[in-house]
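One structure coming up, written as structure tokens, with questions to follow.
Every protein chain except one is present and positioned as in the full complex.
Every chain is named by a letter (A, B and C) in the order it is written, and numbering of its residues begins at 1.
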Amino acid sequence: MALQSLDIRRRSATTTPAPMVRDGATPDVAKLIDTTKCIGCKACQAACMEWNDLRDDIGKNTGVYDNPLDLSGQSWTVMRFAEYENEKGDLEWLIRKDGCMHCEDPGCLKACPAPGAIVQYANGIVDFHEENCIGCGYCIAGCPFNVPRISKKDQKAYKCTLCSDRVAVGLEPACVKTCPTGAITFGTKERMQSDAAERVEQLKTRGFANAGLYDPAGVGGTHVMYVLHHADRPGLYSGLPADPKVSPLVRVWKGATKPLALGALVLAAVFGFVNYVRTGPKEVEPEDELAAQREKEQIHG
Amino acid sequence: MADKSHGPDLILRHEPRDRVLHWLIVIAFVGAAASGMALFHPALYWLSNLLGGGRWSVILHPFVGIAMMLFWVPFARMAWSENRLQPYDRRWLSQIGDVVANRDDRLPDIGKYNAGQKLLYYVMVACMIVLLLSGIVIWRRYFAASFPIGVVRLAGVAHAVAAFVLVLGIVVHVSAAVWVKGSISSMMGGKVTPGWAWKHHRLWFRERIRSQGTR
Amino acid sequence: MTNHWVDIKNADLVLIMGGNAAECHPCGYKWVEEAKAHRKAKLIVVDPRFTRSAAMADLYVPIRAGTDIAFLGGVMNYLLANDAIHHDYVANYTDFSFIVREDFAFNEGLYSGYDPAKHKYDKSSWDYERGEDGFVKADPTLQHPRCVYNLLKQHYSRYTPELVEKICGSPKDKFLEACKLIAATSSPTSAMTIMYALGWTQHSIGSQIIRAGAMLQLLLGNIGVAGGGMNALRGHSNIQGLTDLGLMSNLLTGYLTLPNQAEQDYATYLTPRAQKPLRPNQMSYWQNYGRFYVSLMKAWWGNAATAENSWCYDYLPKLDKTYDMLQVYELMGSGKMNGYICQGFNPIASSPHKAKMTASFSKLKFLVVMDPLATETAEFWNHYDEYNEVDPSTIETEVFRLPTSCFAEEDGALVSSGRWLQWHWKGAEPPGEAKTDIEIMAALYMRLRDLYKAEGGAFPDPIVNLAWPYARPGHPTAEELAKEYSGKALADVMDPKDPTKVIRKAGEQLAGFAELRDDGSTSCGCWIYSGAWSEAGNLMARRDNSDPSGIGQTRNWAWAWPANRRVLYNRASCDVNGKPFNPALKLISWNGKTWGGVDVPDFKADEDPAGGMGPFIMTPEGVARFFARGGMSDGPFPEHYEPFETPLGYNPLWGKGKGQVQNPAARIFDDDRKALGQADAFPHVATTYRLTEHFHFWTKHVRIAAILQPQQFVEIGEALAKEIGVKAGDNVKVSSKRGQIKAVAVVTKRIKPLTIDGRTVHTVGVPIHWGFKGVARAGYLANTLTPFVGDANTQTPEFKAFLVKVERA
Partner (left out) sequence: MVEVTRREFLKVTGMTLAGSSVAMLGFAPETAIAEVRQFKLARATETRNTCPYCSVACGILMYGLGDGAKNAKSSIFHIEGDPDHPVNRGTLCPKGASLIDFIHSEGRLLYPEYRAPRSDKWQRISWEEAYDKIARLLKKDRDANFVAKTADGLTVNRWLTTGVLAASASSNEAGYITHKVVRSLGILAFDNQARV
């Protein structure tokens, strides 16, 4: 399923459709992160750094296991650890691998003003092309999950590519391959959904009545999904949004406003021009000068 | 026009300092607007080439905006008193149809600026404040990371709206300047003919003539 | 491991205790998740900390560090009291019915035979009664008051759930929930696996904790079956191999032992080791000890080893005592050692009591460090801020630091915890001038040999006569050495059933240890590895991962010792008639003529089960022992003793001022006893451990690992943090009687205070991993805090339970 320029579904800041005649076997892919199997070992973080040749700063311990503390230009995925005491008083360590969710309807792409800096491939992967990135950071505002980061090194936006280079040659992403417990799996979106459904049923028999799949409809579904023990409360997982949507502000800003405003500007200019042509310039006529002269003399009497 | 500009009895409309500020503002505006509009709509992305491409537009836009602000503050302060709305401004505005149709003889006598100019002035004041504040919030390089994402999103919209209004105002302003002959040369050379002043800003004309009387 | 990693997927219940598999062995731990997902298995984690393993558990039970025997004893009491044991199994495959000598006794925590002056037991009373036939007496009805079953029941009847809660701080309801789950695996078709690591080993009672776990598994009939077993996770990639190869003070290869100095001749040495069966028709496989020994000596000294010189018996050094690490550093500290070679090991960081370590090393005349990395040990003399406050100008030691290759730069085999010998291949040249350990050892040896040949010196014979049959003597290849330890025929080897038939021609590689001979006709460097490189080639390099049975027995992947056997004691997975207890997970069975199945039978292949031969062929009894006899230094049954640094000061089994508090036979030297802290000054129980992001003291040199966990920290519970006024991210000072460290505090709900006999005890987690060398942020070596106390049997230091005080820094 090698990907190339013709396998693009969406492209940022592009007003004409991407080449879209192809409609074959390239399936929608997805990564399924089963938080109930995740031990927070950070192997995915390591594999991500290793494969993508990323080395963040050697940071500090701030009193938690999380490190690096947040996503950055060189940390495209981080584990977020939350200690939660359930109704029974038992501790649950809810650990979530954070990173790009690869939304079907990507807010970053919507917000991006640089043509081709963000693309969505035919398989659903949302990828940043840093050579086109202008570093404006609009993708950050556009992302409902607060994922993209501008690198301090080159002022360009970075995030998880879902290892588009590996997927393009038929491999699984590096984090998926490395995951020791099998908490991260990869396949067609359809398969991941059915696997998740099976796992959710299992979890329900193991005492997690509210287990469920996180594939939020507000962004058209995602190509990175979570199985949660507490799907009724995604916020327990270090603030995973319950109902993520591209912010209405961003929709306004990057949606209808754009053509309307552009239209208004064009209309104003056209009106000025037409009016000029129709009525002619406002010129000062010799009689105006004479009138002025007369009045001047009057005043100075 | 040219022969009128060096007549012995021309009236000074714009001080040299103000003319310089005005044109500096114009230059900054063109830079900021072009780069801003390039980021606003993909159809205008080519405008980013003015400042050297998308990346340079993003880098320079805020600085150019700040520069525009710096030129604009003294300029606006200078024009503050002359832009206070007067009773005749309402009448002038109500007769906007006559303005557009060049039936200037029907319009009331007005001071140095007409109501349209004054409104533009206030719109600019508002827009510039909004642009400055929202611009800082979305200035990715230095500030954006320190604001909550909701504030950044709001600022993004506010910046776009204010810029739109400002650009729209400037379109009107430029159209008017091209339309009203003698305006541009006045901002270049600073002076207008007495007839120009008499025709467009009669109250101001009289005031100027009276003050000349003492010479 | 008795079993292997993939086999864990066959378990119905997993007990992770004294280990943290999810965190320290994540890729092996995956098989627990497989068992949970596909067999509906349950996971119990018992740990002082709510670890990453605990986060995955169906049941987490907190426990005070160092009280595992009390817990396991409590479980055994529950099983015996509720008769939740595998009756067929214990009756036939264990010593349940054997009768113990009348003079065996147990009083207030001490077994019979204790010599308080020497801190040692005379173990002669810890034995079975013998009949007139020389065999052990047994009472199959289990009525005899001194049969092992009754002694066991009596011993653990004291370990009630209430006592467990009192000693361990484990809530009674959680403990009983665990007992219930465990008891269910006494069914012949249900198996529990136990996964443990240094959380059990690193105690003054470590060996006995592990024994208690094994006994628990025997009661349940879970040893030798698929999905069962006692599975030591093992922390280093080839520590299994290097132990198999006997790189310890008192061992030769393949768990042969060095002679004691009293054993002045070969016969005296051999007799107690080649034990005759204690019950009729038992295999007692160690009867073949002589074959293993002679073949080893032929591998080492070649033609110099002859029957006349008892195969170079005198070449072997004789022990007066064990020279384990703790003993060696004690001698070093008293100035009795001059030289030391550290090969890929960082003892300044890894051994307890850093101050003592530094002082001891400073007394060496010379130190040689071979390592791929810049270790702390190689620079013990160098000043590194507050992390290594020494004055180089006062340290006389000459130090050599020799760069070695790492895994990627050499060929060879490593042995996994599942006993698989797996070959690996070189991918690049070592950096700079680095050389392989093999090359360095060969070069040093050849220098010494040449010096002894040229100049003579003290007893040069074993040196100059050492067999060195390598094509390029300075560069023995991994292949040559592997073939040497696997073994070959020096002369034609005959079939014992038909002495005219040659089963192995001279010069050929042996197919396995069954072909070893004690007449000098075979050579084999490590008998348990015999057959790893046979005439069929290098079996360790096999890569066929097919699993026809579907139960994870990939028999053609690499090679497992012994004899490519994947599950040890697998004869015990079948009943006395040779039928599998659990046909769904059949390993082997008896087909009327031979034993066979998806594993190599751990039994005599053609032995009819009707003959009554027991499945534990390495013991002279043929069965597994609940009663350890003389096998342990500190008692035939595991008994709870407090850690040497106890937060209580007494043993709650007996009460204040009564009974034996600590392990009476543990390894401790007088000076180190003085360096033990008391609970009044050091009230908090500390335990050291690894984090998943790091490996020992290596990965602080690894940039990605340093990014993932950059800075030293200690973990404390919220209650303790509140008590000392610390919040997450603050710096704290942790001190013990031996030193202090400063680190960032991770304040967590995952460590809860425990109520022990009415008082509150706080646990402090001290991850190791940081030091003064590496790319991670510099930190203190965690062993600054740890006590110089060792287990009675293995001398393993007590890193897992000691006393500290935590304060705001």
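The definition used in the following text is that contacts are C-beta pairs under 8 Å (C-beta built on N, C-alpha and C of every residue); 3 or more make two chains touch, one makes a residue touch a chain.
If you're wondering where the values come from, they're calculated on a predicted model, not measured in any experiment.
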Task = Looking beyond the chains shown, say which of C:L43, C:V294, C:M325 or C:V766 touches the absent one.
result = C:M325
Note = Filtering C:R39, C:K120, C:R158 or C:K426 for touch with the omitted chain leaves C:K426
Query = If the hidden chain were put back, which of A:I33, A:A47 or A:A292 would touch it?
reply = A:A47
Key: Among C:V294, C:V415, C:A665 or C:L785, the residue in touch with the chain that has been omitted   = C:V415
Key: For chain A, the residues touching the chain missing from this view   = 3-5, 8, 11, 41-43, 45-47, 49-51, 115-116, 119, 121, 127, 129, 131-132, 161, 164-169, 174, 177-180, 182
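Definition applied: only the chains that are shown with their structure count from here on.
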Message = Chain contact topology under the given definition, line, ring, star, complete or other?
response = line
Ask   = Of every pair of chains, which is linked by the largest number of C-beta contacts?
value = A-B
Inquiry  = Could you work out how far the Cα centre of chain A sits from that of chain C, in whole Å?
reply    = 50
Ask   = In angstrom, rounded to a whole number, how far apart do the mean CA points of chain B and chain C lie?
value = 84
Shared interface positions of chain B, touching two or more other chains = none
Key: chain C partner contacts - residues on chain A that touch it in the complex   = 37, 39-43, 45-46, 49-50, 55-65, 67-68, 83, 85, 90-93, 95, 180-182, 199, 202, 205-207
For the chain C and chain A complex, residues of the former touching the latter = 22-23, 26-27, 29-30, 33-34, 37, 40, 50, 52-56, 58, 60, 692-693, 703-713, 727-730, 744-750, 775-777
Request  = Spell out the residues on chain B that touch chain A in their complex, using ranges where they run on.
outcome  = 4, 9, 38-45, 48, 53-55, 57-59, 100-102, 104, 138, 140-141, 144, 149-150, 152-154, 156-157, 160-161, 164, 167-168, 171-172, 174-176, 178-182, 193-200, 205-206, 209-210, 212-213
